[in-house]
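Take a look at this one; I'll ask things after.
A protein chain is absent from this complex, but the other protein chains hold their places.
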Amino acid sequence: MMHDLLIEQAVKAGLREDLGRAGDITTEAVIPADRRTVCTMVARDAGVIAGLDFARMAFHLIDPSIKFEVRIADAGRVQPGDVIAVIAGPARGIVTAERVALNFLGPLSGIATATRGIADAIAHTKARITCTRKTTPGLRFAQKYAVRCGGGANHRFGLDDAILIKDNHIAIAGGIVPALQAAKRHAGHLVKIEIEVESLAELRDALAEGVDAVLLDNMSLDMLREAVGIINNKAIAEASGRINPGTAAAIAETGVDLLSAGWLTHSSKILDIGLDFESLG
Amino acid sequence: MMHDLLIEQAVKAGLREDLGRAGDITTEAVIPADRRTVCTMVARDAGVIAGLDFARMAFHLIDPSIKFEVRIADAGRVQPGDVIAVIAGPARGIVTAERVALNFLGPLSGIATATRGIADAIAHTKARITCTRKTTPGLRFAQKYAVRCGGGANHRFGLDDAILIKDNHIAIAGGIVPALQAAKRHAGHLVKIEIEVESLAELRDALAEGVDAVLLDNMSLDMLREAVGIINNKAIAEASGRINPGTAAAIAETGVDLLSAGWLTHSSKILDIGLDFESLG
Amino acid sequence: MMHDLLIEQAVKAGLREDLGRAGDITTEAVIPADRRTVCTMVARDAGVIAGLDFARMAFHLIDPSIKFEVRIADAGRVQPGDVIAVIAGPARGIVTAERVALNFLGPLSGIATATRGIADAIAHTKARITCTRKTTPGLRFAQKYAVRCGGGANHRFGLDDAILIKDNHIAIAGGIVPALQAAKRHAGHLVKIEIEVESLAELRDALAEGVDAVLLDNMSLDMLREAVGIINNKAIAEASGRINPGTAAAIAETGVDLLSAGWLTHSSKILDIGLDFESLG
Amino acid sequence: MMHDLLIEQAVKAGLREDLGRAGDITTEAVIPADRRTVCTMVARDAGVIAGLDFARMAFHLIDPSIKFEVRIADAGRVQPGDVIAVIAGPARGIVTAERVALNFLGPLSGIATATRGIADAIAHTKARITCTRKTTPGLRFAQKYAVRCGGGANHRFGLDDAILIKDNHIAIAGGIVPALQAAKRHAGHLVKIEIEVESLAELRDALAEGVDAVLLDNMSLDMLREAVGIINNKAIAEASGRINPGTAAAIAETGVDLLSAGWLTHSSKILDIGLDFESLG
Amino acid sequence: MMHDLLIEQAVKAGLREDLGRAGDITTEAVIPADRRTVCTMVARDAGVIAGLDFARMAFHLIDPSIKFEVRIADAGRVQPGDVIAVIAGPARGIVTAERVALNFLGPLSGIATATRGIADAIAHTKARITCTRKTTPGLRFAQKYAVRCGGGANHRFGLDDAILIKDNHIAIAGGIVPALQAAKRHAGHLVKIEIEVESLAELRDALAEGVDAVLLDNMSLDMLREAVGIINNKAIAEASGRINPGTAAAIAETGVDLLSAGWLTHSSKILDIGLDFESLG
Partner (left out) sequence: MMHDLLIEQAVKAGLREDLGRAGDITTEAVIPADRRTVCTMVARDAGVIAGLDFARMAFHLIDPSIKFEVRIADAGRVQPGDVIAVIAGPARGIVTAERVALNFLGPLSGIATATRGIADAIAHTKARITCTRKTTPGLRFAQKYAVRCGGGANHRFGLDDAILIKDNHIAIAGGIVPALQAAKRHAGHLVKIEIEVESLAELRDALAEGVDAVLLDNMSLDMLREAVGIINNKAIAEASGRINPGTAAAIAETGVDLLSAGWLTHSSKILDIGLDFESLG
C-alpha cells in the first residue's frame, strides 16, 4: 500500500524544491487569483499509469480546494489521448503544481510501462519480472510501487530485509559454502537467503548447503535451462543480465522463476503525460 | 559549486533508505569486521563522469576511514575500462556503501554523457544545450550539476528564479502583450523574463513589448531560421522540442542561442559504472 | 505567492520552540478547557500589515477550530486602534498561540511599514526601494514578502539566483572586465549580472563590457546623477548606502532605478500589534 | 552554554536558505578555486559582541579548512575598527559564508549592545535587565544568549518552563486569587509562578496568596516605589513598560529587582560588523 | 496540555518506522480494500489510561476516515475487560495502525498505572510522587504526561528549566556553599534551585545559604524525619531512592513533600491493552 504518510513526505520535498524561496513568480504575475480552470491530464503516448496519488498530493498540498478526479487508475493501460484525470479549481494552484505532479507521474508511469512490456512478453511462462536496488536515492519505495503497477514483482527493498550474497561477498567469505553458513547463522527466521552463482558447480554447492533462492547472472539460455533442471524447484531461480523486451521471452522459457532488470528503475523512458487546459481565455 | 552541505543531505537520505532498520545484514553476516580491501571504480561504457562527490560522501558517511581517490574528475570523459576512482578501507563499509554511491554516480554520469553528446554535436555553432524543470523530485540540484558537467547550461532551477511565460499563462492572461506587461510589473530587477511564442506574429509582439528571451517550441528549421532573423539579437532565442543527437546540429545551425531538452534529466540512460574488488580472497 | 507549505514549516518551528516539552502550563492551569472567547487583533501604532497568513497558521496549528477573520489584509495601512482581524474560539488555544502569531506579524509588519515609508518618499520618481540579503536566517522568504507588502521590490533571494559581483570579487578577479567576462561565461541564460562600481571609470568599464545592472554604493548625489547620465538606460542603476526616510527622495531624484537598504530587514522597528480579549470574565 | 548541537542546526538552515539549489554562482564564476585569503572581521561601530560561535560554524560548514581565530570574545566590548576575528583559508568559502555569518553575528551583537546599554545605566542599583518572549521564531535560544552576553538576565524560554499569569489569564480565572490557586495546584515543585498586577490592591492580594514574582506593568515611578515597599522582599519585583536607556536608571532606582524589555530582542539595531579582505589582488 | 503538534511528530516517526518502505504487506495481501470493521480497545489488566491522543493520532494518520471514540479518558482507571475506546472504519487502516497505537498507549498507561500505585499509597500524606530525567530518549514529554495522568507531579523536563545540583557538581564546585552561590549568580529569576544533600550538616549548610528545594537521597526514615524537622518548610523536601509501593507510605509519612522515582518512566510494566475486532467474517 502506498500510504499518504510516505507520499506526502516525498511530494512536499519536490514542491519545496520547485517553489524555492519566492514561489511561482510567473503565475503570481500573470494569472489572476480568482481565475478558475478545468484541465485534463492526458496520455501523449501509450503505456501504463503509476503514481496518481503523488500527482493528487501535489495539487492538494498547493491548494486543498483543487479537485482531482481519476479516470484511469494506477496500473491501467493508456493510449495516446486518453484522459487519465480531470483537475478543476483555482488556475494558479493547478499551474503551480503541474510540473511536480508530472515529475512524479511521468517517470513512475515510465517504469510501469517498461515493466508491463516485459511482463507481457513473459506472460505465457511462470516467470515474473522483478526490479533491483538500482533505484533513485530517496524514491525507491515509489519506484518499486511502479514496478508492481506494471505487473512486476519486488526484489528486496533494502540491505536489511533479505540476504543476497553476491560475488564479492563469496570471494571474501572464501566460497559458496562458508558464505551460506555464515548467512544462516546470522539470519532471522523470517529472512530469506539468496546467493549469486556463476557456474553449475557453484549452483550445486549452494543447493547442497540449502538456500532459498539463487541468482543466475548473465548465463546463456542453455546454461539457464540446465540450471533450472538442477534446481528442480528446491530454490527460486532468478535470472539477471541482458533482460529486455527482445530477450525476455526466451529467458523466461528456460523455466526460471524470476527475471530481474535494473534498467526498469534507472533508465526507463518517461511516459509522456501532459495537462490540457480548457476554457482558459 | 556543489556544497557538501547539499550533497550530504541527499546522500544521507539515500543511505538511510538502503540501510533500513537493520543495516546491511548480508555484509555483517559474511564479511569479517577486520577485512580490508582495495577496489577500483571502473567505467563499463564510454561517457562523461558527474557526481563523484556524492559517491565519496556515501563511502565517507558509512565509514570515515575509507579512502576515496579520484582518478578521473567530474566532467572528464571515460572509455570502457577506465579507472574513475580507487577506494580503499574496511571491506564491510565499501560493500555497504557501494550501491548508493553508484545510484548517484551512474544516473548523474548518464545525464552528463547525454548532455555531452548534444554539446559535441553543436560545438561548431554558438548554441548551447540546456535542461528543463523536468527533473527527479528532490534531486534537481544534482541533475542540473550533471548537465553542467556534460558541457550544458542550466535553465531556471525553480519556479522562483526567473519568469517563464508559457502557452497556458498567455491564454489566461489574454495574450502575449498583457502577459509580458504583467510580468514586468511583478519582476524584481534581477529577474529575467522569457516567453513562449507559437508563431512569428507572437514573436514580433513579444519583441515589440520587450523581453529577455523567447522560447521557440517545436518550430520547423525554416521557421527557426526566420525567427532568429526577426529576433536579431534583441533577445535570447531558445529552441525546444525534438532535440536529440541526430537533430541538434541542424537546429543549432539555425542560429538559435539555446537548445533545451527535458529528456536529458528524465530519460537519459545510466552510465554503467562498477566496482572491481581486488585481493578479496 | 506565500504558499502555506512554506509558512507552515516556519510557524511549526516557532510554536514548537514556544511550547517546549510541557506546553503552555499557565494556560492549562488557569483557563478552563471549555471557555471560549472572541478577541480582536488591534494595531497600537500606524503602519502597514504583513504576515497575516503566519498569524492565521499559528492559531490554526494550535487549534483548527479557531476562526481567524481578516479585516485589513496584508499591504493594508493601519492607524492606531484599527482592528486587523477578529479571532474566535477556545480561549486556551487563542492565548497559547497569541505570542507566536504576533512574533511573526509584528516584525513583518515593521518591515512593511519601514519599506512603505521609503516607497512613499520616492513615489514621485521612477525609483523603487529594494531589500538585500541582510535578513534573519531562516526567515528570508517571509521578510522579502514583507518588503513587497510595503511597496518595495525584491533583490535576489540567495547566492544562487543572480550574479552580484562585489568589491571583493572584483579585487580577486583582477578588475571589472575580467570579473564580468568570467561571470558571463558562467551564467545561465536566465541569470542576470550586476556589478558594484566605485568610480565612474569603473562604471564606464562595466558598461563597455555589458552588464544588466550596476550597484552604485555610497556615492554622492552629484556622482549618482553623473552616473545615471553615463548609464543612459543601458543598465539598471541601483543606489545603496545611507538610504533612509530623510535621504531617499533626493537619492531617487538623481534618476536611479533602485534604492537598496539592508536595515529594512535587519533593523526596522516592530509594528506594535496586540490582542484585545472581549467577554473574558 | 551554547552547544554546537543547537548552533549547527540554525546555521545549516541559514546556509541552505542562502545557497538555494545552485550555490554561490558569483563566487564560482569569479574566484579561482585555489585562491586563498586572509580577512579580518571588524567592528564598524561601538558595541558588544555576541554570536561568534554561529559565525565560526558558518565558515566551518562551508569549508572545514577555514581557520577562525577569535580576538574579542562574546560579551567583549568593541570600538569601531576593532578586529573581532581573523579568518583565513580558501577565498571561495570565506566569501560564500560571509553573509550568513554576519546575519547571525550582527543582530545578536545588536541585542547584546542594547542590553549592555541598559545594564550599564542601572549598574548602580541592584536591578537587572531581562528579555521577554517577543523573539524571532526559531532563534529564541540565540537571542536569549545575546541578552546574557550584554549583561542581562533571561526570562522564561517558553510557555513551559515557568508560570506567568497575565491580565487575560486573571480575567478569565476570575481574579488574582483564584488564578494563583489554580497555578499552585498545577505547578511542579521546580516551577516558579509570576503574576501581573495592575494595582496595589492586586499586589497585596497576590502577596497574601503567596507568589514567587510579580510583574508591575507600566506603573509610574511613585507607584513602583510604593509597590516595592509593599513587596518588602517577599517576592521578586519585575517592572516592565517604557524601559529605555533614558528611563532605566530612574525605574531601577525604585528598588525593583528586574526591568524587562521586549524591544531588546525584536527591535534592537544590528551592530555593524564587516569583513575586510587582505591581499586579494 | 498535550498539543497535537507534539503528538503528531512522535506518532509519524513511529508509523514510518513500522511501515518501512513497502507498507503493511500482510494487510494489503489479505484484507480487501473495501472491508470495514468495528473494534473495541479493551483493557486486559487493571490500571490507569494514558496516551489516548497518541492512539487516536496513529489511526488518523493512516486513514482520516477512521472514527476513534473514547469511552474511558486519560487518567481514568480500568479493570480487565473495560472498553477504553471504540474504533470504526476501513479494516485495512485499523489493522495497520493498531500496533503503533498500542506501542504508545500500553507503555504510557503502564507509567500512569505505576504512578497511580504510589500516589494511592501516599494519599493520606501531603507528599506527591514525581518522576526524573531517566526517560526514553525522544519521548520524555509523553512519559511526563503519563506521570501526570497517574496522579504524579513532574520534575524538571530537561537540563535547562531548573538547576539541580548533584553530588558530582558539589564535589567539583568545592562544597555546598560555593555551588549554591555559583548557581544563584547564574540563575534567571524564574529558575528554581535544588541541591542534593548527603548529610544533615550539608542540609544545614544549604538552608543557611538559601535554596528552593533539597534532594534527600537514600536516607533512612529516621534521618528523613530529622531532615524534615530541620528544613521546617524553608525549602521543598524531596526524598529519592528505594521508592516502591511497599516503601512509599512510610517515606511519605516522614513529612517530605516529594518522592521521586526513576523506575516509573524507565522500568514500569506495560499495561496490557488489546483490540477486539467485531464482525470480521
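Lettered A, B, C, D and E in written order, each chain numbered from 1.
In this text, a contact is a pair of C-beta atoms (placed from the backbone, for glycine too) under 8 Å apart; a residue touches a chain by one contact, two chains touch by 3 or more.
Model, not experiment: these values are computed from the prediction.
For the chain excluded from display, the touched partners among the shown chains of the whole complex are A, B, C, D, E. The missing chain, though absent from the display, is touched by one residue of E:Ile49, E:Val78 or E:Val95; that residue is E:Val95.
Interface note for the absent chain: among E:Val30, E:Leu221 or E:Ala250, the touching residue is E:Val30.
Across E:Leu5, E:Ala46, E:Ala75 or E:Ala182, the single residue that touches the chain missing here is E:Ala182.
Hidden from this view is one chain, which touches chain E at 10-11, 13-14, 17-32, 35, 37, 91, 95-96, 99-100, 102-104, 106-107, 110, 133-141, 157-161, 163-166, 168-169, 171-174, 179, 182-183, 185-187, 191, 263, 266-270, 275, 277, 280-281.
By the touch criterion stated above, the residues of chain C touching the omitted chain are 17, 20-21. Mapped onto chain B, the footprint of the missing chain covers residues 12, 15-16, 19-24, 27-28, 61-62, 92, 96.
FYI, only the chains that are shown with their structure count from here on.
To fit its Cα atoms onto chain E, chain C must turn through 120 degrees, a value rounded to the nearest 5.
Over half of the residue numbers at the chain B-chain C interface are used by both copies of the sequence.
Among the other chains, B has the CA centre that is most remote from the centre of chain E. If you average the CA atoms of chain C and of chain D, the two centres end up 22 Å from each other.
One simple way to say how far apart two chains are is to compare their mean CA positions; for chain D and chain E this gives 33 Å. Of all residues in chain C, those that touch two or more other chains are 19-24, 27-28, 96, 140-141, 154, 157-158, 160-161, 164, 191.
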